[in-house]
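Only one protein chain is missing from this complex, and each of the others stays in its spot.
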Amino acid sequence: MSKVQLIGNELTNIPWQDRPAGSKEIMWRHSENPIIGWNPIEKAARIYNSAVLPYKGEFIGIFRADYRDGIPRLHVGRSKDGLKWVIEEEAIKWKDTKGNDYDPGYAYDPRLVELDGKYYMVWCTDFGGPTLGLGVTEDFEHFTRLENVFIPFNRNGVLFPRKIDGKYMMLSRPSDSGHTPFGDIFISQSYDLEYWGHHRRVMTSGCTWWQGKKIGAGAVPIETSEGWLLLYHGVNGTCNGYVYSIGAALLDLENPSKVLYRTRDYILTPEKDYEVSGFVPGVTFPCSTLYDAKTGRIAVYYGAADTYLAVAYTDADTLINHIKENSFLLPGDEEEYR
Amino acid sequence: MSKVQLIGNELTNIPWQDRPAGSKEIMWRHSENPIIGWNPIEKAARIYNSAVLPYKGEFIGIFRADYRDGIPRLHVGRSKDGLKWVIEEEAIKWKDTKGNDYDPGYAYDPRLVELDGKYYMVWCTDFGGPTLGLGVTEDFEHFTRLENVFIPFNRNGVLFPRKIDGKYMMLSRPSDSGHTPFGDIFISQSYDLEYWGHHRRVMTSGCTWWQGKKIGAGAVPIETSEGWLLLYHGVNGTCNGYVYSIGAALLDLENPSKVLYRTRDYILTPEKDYEVSGFVPGVTFPCSTLYDAKTGRIAVYYGAADTYLAVAYTDADTLINHIKENSFLLPGDEEEYR
Amino acid sequence: MSKVQLIGNELTNIPWQDRPAGSKEIMWRHSENPIIGWNPIEKAARIYNSAVLPYKGEFIGIFRADYRDGIPRLHVGRSKDGLKWVIEEEAIKWKDTKGNDYDPGYAYDPRLVELDGKYYMVWCTDFGGPTLGLGVTEDFEHFTRLENVFIPFNRNGVLFPRKIDGKYMMLSRPSDSGHTPFGDIFISQSYDLEYWGHHRRVMTSGCTWWQGKKIGAGAVPIETSEGWLLLYHGVNGTCNGYVYSIGAALLDLENPSKVLYRTRDYILTPEKDYEVSGFVPGVTFPCSTLYDAKTGRIAVYYGAADTYLAVAYTDADTLINHIKENSFLLPGDEEEYR
Amino acid sequence: MSKVQLIGNELTNIPWQDRPAGSKEIMWRHSENPIIGWNPIEKAARIYNSAVLPYKGEFIGIFRADYRDGIPRLHVGRSKDGLKWVIEEEAIKWKDTKGNDYDPGYAYDPRLVELDGKYYMVWCTDFGGPTLGLGVTEDFEHFTRLENVFIPFNRNGVLFPRKIDGKYMMLSRPSDSGHTPFGDIFISQSYDLEYWGHHRRVMTSGCTWWQGKKIGAGAVPIETSEGWLLLYHGVNGTCNGYVYSIGAALLDLENPSKVLYRTRDYILTPEKDYEVSGFVPGVTFPCSTLYDAKTGRIAVYYGAADTYLAVAYTDADTLINHIKENSFLLPGDEEEYR
Amino acid sequence: MSKVQLIGNELTNIPWQDRPAGSKEIMWRHSENPIIGWNPIEKAARIYNSAVLPYKGEFIGIFRADYRDGIPRLHVGRSKDGLKWVIEEEAIKWKDTKGNDYDPGYAYDPRLVELDGKYYMVWCTDFGGPTLGLGVTEDFEHFTRLENVFIPFNRNGVLFPRKIDGKYMMLSRPSDSGHTPFGDIFISQSYDLEYWGHHRRVMTSGCTWWQGKKIGAGAVPIETSEGWLLLYHGVNGTCNGYVYSIGAALLDLENPSKVLYRTRDYILTPEKDYEVSGFVPGVTFPCSTLYDAKTGRIAVYYGAADTYLAVAYTDADTLINHIKENSFLLPGDEEEYR
Partner (left out) sequence: MSKVQLIGNELTNIPWQDRPAGSKEIMWRHSENPIIGWNPIEKAARIYNSAVLPYKGEFIGIFRADYRDGIPRLHVGRSKDGLKWVIEEEAIKWKDTKGNDYDPGYAYDPRLVELDGKYYMVWCTDFGGPTLGLGVTEDFEHFTRLENVFIPFNRNGVLFPRKIDGKYMMLSRPSDSGHTPFGDIFISQSYDLEYWGHHRRVMTSGCTWWQGKKIGAGAVPIETSEGWLLLYHGVNGTCNGYVYSIGAALLDLENPSKVLYRTRDYILTPEKDYEVSGFVPGVTFPCSTLYDAKTGRIAVYYGAADTYLAVAYTDADTLINHIKENSFLLPGDEEEYR
């Protein structure tokens, strides 16, 4: 049992590989990466930035599937071991709250969270510009489209796995209408998932170069004895475009707009062929985790090069001790921004 | 009495000039424009985009005052006739809801509405980028800063003067972090002015050139027998920058995300010296109106060239009949956008 | 009679004012400028960049009329003296060559030329981007839309007033889809006004700053004993946008892709209130001339500030001697570019 | 024999590989790709976007060769099997129509067509900006430079392999002076290859993301029983630059500005190492085909990563049935645009 | 005699007007502004950003003269009263240090200082991009071109009127190759005006909006009992371009890279017609001063709208007390930057 406590369930069948001998990496890659390659299903060219959960003793997920028309859509996938995935051939079919069919147009970068016994999804939807779509299912067969969280322009919405002080909590990154050369992480609150307010800024980009251009929430935060563990992406602006790396932070458990610790350094950056080369070179983009509260093991699912799905591993002690010992807060991170 | 009915109070002392003989203008300028010129108070170089209301038989307003440091702040002003204004020498001093002093940093383009017996202000505030600030007063001496309405980036927030279906209604224009070369009008809803949702797109920019780049809500909508009367600004992109003109629309009374009619043409555009030349050439920017429900007279307050405050007049019959007879809806304006 | 010979007709009623006493200007403004001001007809806010011709002892023209929806359209106008114009209330109604109605969408910056006893117009039309529209009339009551001259993107097309070597000659400025920060003058040839080829580059922008950003043909060239006299606009890029000035060139009579002389300096630049201030500050844009072959008098019609129509005067000796004595050719101007 | 008929000659020695067992690809890659690698001849670093034809029982082609000075030039190449190519060490030497030497400066992306017993080339040439150069040969030893087709800015010109209604037909893509973030396919007509007119817009970019930024004609259209078969490229704008994929369309045989069918999806996109990585990552750019009218086999030559020449295969039935069954027309594609 | 002491000579014939009655302005305009209007000499359209000095009991200056070709050049001008100027018809003719003729190409925004009994000029010259040219004269008839101060890109060089610690001191603003949307003031040192080093950053732009985009040194600093008095320009970025205002600072006498005080507010901003409208709207650009050490009177010469030369007045007590009482230092201003 780890000294740092992950709050949650035991997950004995979590995908896992021990850290390679001699490695000092904080997060180490699955040796058989990528776990999903080019053209995994008939309709989709690339399945990558995607979100998974334990489900009935196995695993389930919502996957970003870029079709051959270039448009991303959401598919359900299932797996026994979390590594070999069977993706449904058809995209999710939505009903709105009145029971009418709903066509989401494009949909990408889903995040998935179990909350109050239901499964909620947040993704990037079109609403006269990109913003956050919200939906719910109880069985991964019937899906209900809820109200959009915000007006445009927004991306990278992540819902916390439980209410805090009676309120749902949503991380997001205000964006612009294009490829957005800036971006901080904000948090918004809601009593009912319909009306949102009491917005606060959580973390800023800048200062260290790997996250100098923008940052965005990655996986659903994991509750730990040391705070909410947030994996996020940071973006470096090079002379040939953007590079997306992975960082981590600990947020205050009761007031998650306050950053307790935050990694000065990335903990994973594009280095492997499947990360530096593909549809979009230089992307490692975390969207979800699995974790085993008993052992502290964490499996991170991340999109690679906007082409592949990949997995990396860490454990609670390694990661959280690293965050605390290598923290570097930017101005405003600690404070509650008005 | 006019055939088109404005819903509201009699306002016998409304500033007024009849339409000049021979003029076919839908909206005609006050003959002594501008009513506020350069350096009107010691601290401020320019007072322009501002919002006024009848108050205790006279008039009161919240004024955008650009200081000599270039930063805009909000001042209270008072007037007996709505034309000669005495602006307070000091900016509004805010308390937050806990009674602590609150410093808003920059603050611009206020809108002011009487609602449930209080006076609410919406303006553009800094929140890691521009977004909508919200505040309230009952006496124009004590001001309380409420929660920000949205996360960034947003401008041109306008609150309806009554609840609809039990909910507050807020128009706004999602923006970007700079001078925003695009922009549509959205509407958001709230039961408590703290949590906002059920967002809908109201109107799009485009098609006719005077509003080809972007549009934004102007004055607080006036309830009429024909729908909500909304004055808004539209922006034309020329080879030497933007030109801001004034247009008008009628929104459905019970479902204001639906546009009933909308002027194909601007109804006022920069033509006068004080509109085409100044700190920012080519701006007529409506922020508020006064109206007399008995006669249908409407006085429009608009900023000119980001330098001056000016007034123009119209009456309910002239304006609303013009809107209905010269309407041109863009795709999506009529529909309820998901 | 002037020593430099303008080839063409006597035009005794040409608008005219002598050069002011003491002035050394090459081109001097009409003392009652502008001749058309704001809102000249009910539908149009601004009438400016426009083209005129002598017609049945009086004058006629095709006028750019920017409507209150911001969209430019073409109107016919008539004048007895060339200064006071009666503009038709309705835009030109086109038939295509099969006799069907044709709606041109937007239409701006017309040039008008008498050629083979007919009147041809070239203007900027929409064809999946701006390019040159072409039309013809014999009576200014019936107008026929001909084939577009080019694929996009093009602006400032000017047709020569006679065939050269059996071919029609068209000047134009290849552009981009926006406000085009570059631009040279090219010439294209046609036997039938339907099929164009044998394109050559005539003149380049650059070097002297008043024409450093781009240049474009202005008025229909005047045949003279010294070559084709071309008035053109040159654009200076300042830190606050573009400034449009007027220059002049002499092109070889038989090979008009060859520049004989070209003014190093502008001959008119925005200086007057109606030129430096208006809808677009800083524009003097020549679109047509009237000239009297007997006296050598030339009246130049130019748009001012994208708002007004203005007139300036010069005479053949003054202008052409100036061009020849103050010429500065850029690399490639003299040569026939492949 | 295929049910869909390709109009043309038998070509028994066409390069060919059957579709891999189990593959459902519409277009499958040659197993030994790329067929031309880095530094294929002494002068050139990269030979890629190139055009080939059957010639005297063997094969011949015009190749884009990027020299070590970075400048592209055109070389003749010859092959017995269409896969192993011998490229001439010297660039094509041009004469103009008067027999003088002509130096084309840079020259890239050639297309080659047999027409009226001669071989015509269209490529991107410099004419004060990029536009379409045109040349002809009868023996691939003597080359004559003809008139430029258009004034700038233009790229991706493709000549039809026969006259239609007595006129030559040229596809092209109006561009700007840089890397052009937009682009549709137009068609122009000529009786003599010297004078061009009757321009029409054929197809627009947009809607599906793989062709959301721009599109351009690829190989010379193949006449078929179902219409002109056009392979074209579509460009997706990602946060790290452009990705060029291959699509296909069927144009009306007698009125080729009318699109009958058009693939909703790309049929080949950069996936292989030699496509996603090289001088310019993420490019598959079709420039020519060989086809055998008897069997319906089609070999597609495409540039990869602006570095390599590669080949892919399809057959008439597979490709054309796919186009017809997966078609998605954009607004205006079907109509004849004025 | 003023309490704040200006170090220097008596200048009894300094141009002067008392502050208008009732005015609280820190700097008030000459009532007959502008003192130089359009087309002041035959060759030049506009004379504006220019530098003057007392000379032999009268006044002399170096004037920026924009010719009718749009290119700025430097002319000598002379005046008896500092208000009516006679500008030489020919530009300054330079010799290099070897006595050869030197043609400076364009030359703009000169500053002029008497130093060691000679007159030195610094201006913006072309050196493969804009940078600082340096020249010297003893009689305003013979001018010697010295070495360029820096490699590109630089503008707004201002030389101190005496050595400090044995070294010449030069203020400058590192720029870019275009219209430069940023800029701070740096200082460099030299023993011989040929070799420069020991560079330090003096002041940063930002924070207050009137100087939010960039700042640049204006007039030659005046030595005072309170420090070096520096007038500088600050630039506000609006949605329609830049606005140039005037501010002031006091630098440490012995270590002028250290800012003692600096005006939070502009002290003059474009308000008058000749400042907000002209060749470039919205510019007040200080280039030089005259001052009378006995009375403390200061006359400021500033360019207006890149078109006119204008004068404003202040006195030592008024200005310097204002600076000290309304100072707002930005981070780094006080420190010696490495």
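Descriptive notes on the structure:
We just call them A, B, C, D and E in the order they show up, numbering each chain from 1.
As a working rule, a residue touches a chain if its C-beta (ideal position, glycine included) is under 8 Å from a C-beta of that chain, and two chains touch if they have at least 3 such contacts.
Values in this document were obtained by computation on a predicted structure and should not be read as measured data.
Partners of the chain left out, restricted to shown chains and counted across the full complex, are A, D, E. Checked against the hidden chain, the listed residues D:Ser50, D:Ser205 or D:Ser277 yield one contact partner: D:Ser277.
From the set D:Thr224, D:Asn240 or D:Thr314, the residue in touch with the chain omitted from the display is D:Asn240, counting the whole complex.
Residue A:Glu271 is the one among A:Glu138, A:Asp192, A:Glu254 or A:Glu271 that touches the chain not shown. Against the chain not shown here, chain A presents residues 24, 208-212, 236, 238-241, 243, 245, 264-266, 269-271, 273, 276-277, 281-282, 328. Seen across the whole complex, the unshown chain contacts chain E at 127-129, 147-154, 172, 174, 176-177, 182, 184, 186, 188-192, 194-199, 201, 204, 337-338.
Of the residues in chain D, those that touch the hidden partner chain are 38-39, 42, 45, 67-71, 106, 179, 240-242, 277-282, 306.
Here is the rule we use: only the chains that are shown with their structure count from here on.
Chains that count as touching both chain A and chain E, per the definition above, are B. The chains that touch both chain B and chain D are A, C.
Ranking every chain by how far its Cα centroid lies from the centroid of chain B, the top place goes to D. Taking the mean Cα position of each chain as its centre, C sits at the greatest distance from chain A. Centroids of chain A and chain C (each the mean of its C-alpha atoms) stand 59 Å apart. One finds 42 Å separating the Cα centroids of chain B and chain E.
The multi-chain contact residues of chain A, meaning those touching 2 or more other chains, do not exist; every residue touches at most one other chain.
In terms of inter-chain touching, the protein chains here follow a pattern that is not a line, ring, star or complete graph.
The set of touching chain pairs reads A-B, A-D, B-C, B-E, C-D, C-E, using the touch definition from the header.
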